[in-house]
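With one protein chain withheld, the remaining protein chains of the complex are depicted in position.
Now for chain A:
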Amino acid sequence: MMIESLLFYAFAALAILSALLLVHIRNIARALFLLFIVLFSMAGLYLFALADFIAITQILVYVGGVLILLIFAFMLSNKELLDDLQSSSKRFISLPNWQAIILALAFLSLMIYSYISWAQDMPEWISQAEAKGRMILPTDNNIKILGFKFMTQYVLPFEVISVFLMMALIGAAHLSRKESNK
């Protein structure tokens, strides 16, 4: 029990601190590699909610796909970025984006206040699940049950989302091609 919460706090601190550093840092390439750390530690946090398949999917899709795509886009639009960084770094170092900081902090305090005040009385379905023992346990075979659920109960959303993903990828490839006949 002790080492479990210790690991949870370590992953949470790693995620939050590297996300803070990510939005603070000016070098885009370093920020993208910090996003790497954030996504890995978020995958670690999913493990504590007993979602092992989601954690593996996160590592495969985000770290293997999305992050590589972001790094490619960064390198393909690199030239202007460096000028932009150098020209604006002097002007904005004295005046941080205080409106955005105030808005984000206000939203954060609102959410945390509502979570703390909500923590005393759980919703009914959660307390019922806790009372009847219908929670997901570490000994369950999650991946097998998830596969059965995808092919039986959630088969229509599964097919819709696969067709949607194909449409989006074809559209992206069509958008980013070089226009030759112009």
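Just so we're on the same page, contacts are C-beta pairs under 8 Å (C-beta built on N, C-alpha and C of every residue); 3 or more make two chains touch, one makes a residue touch a chain; residues count from 1.
Assume contacts and distances are computed from a predicted model.
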**Item:** Identity of the absent chain, which is to be given by its UniProt protein name, from "NADH-quinone oxidoreductase subunit K", "MoxR-like ATPase", "cysteine desulfurase" or "ABC transporter permease"
**Value:** "NADH-quinone oxidoreductase subunit K"
**chain A residues touching the omitted chain (full complex)** = 1, 4-5, 8, 12, 15-16, 19-20, 22-23, 28, 31-32, 35, 38-39, 42, 45-46, 48-51, 53-54, 57-58, 61-62, 65-66, 69-70, 72-74, 76-77, 80-81, 84, 88, 97, 99-101, 103-105, 107-108, 111-112, 115-116, 119, 122, 125-126, 129-130, 134-136, 140, 142, 145-146, 149-150, 153-154, 157, 161, 164-165, 168-169, 171-173, 175-176
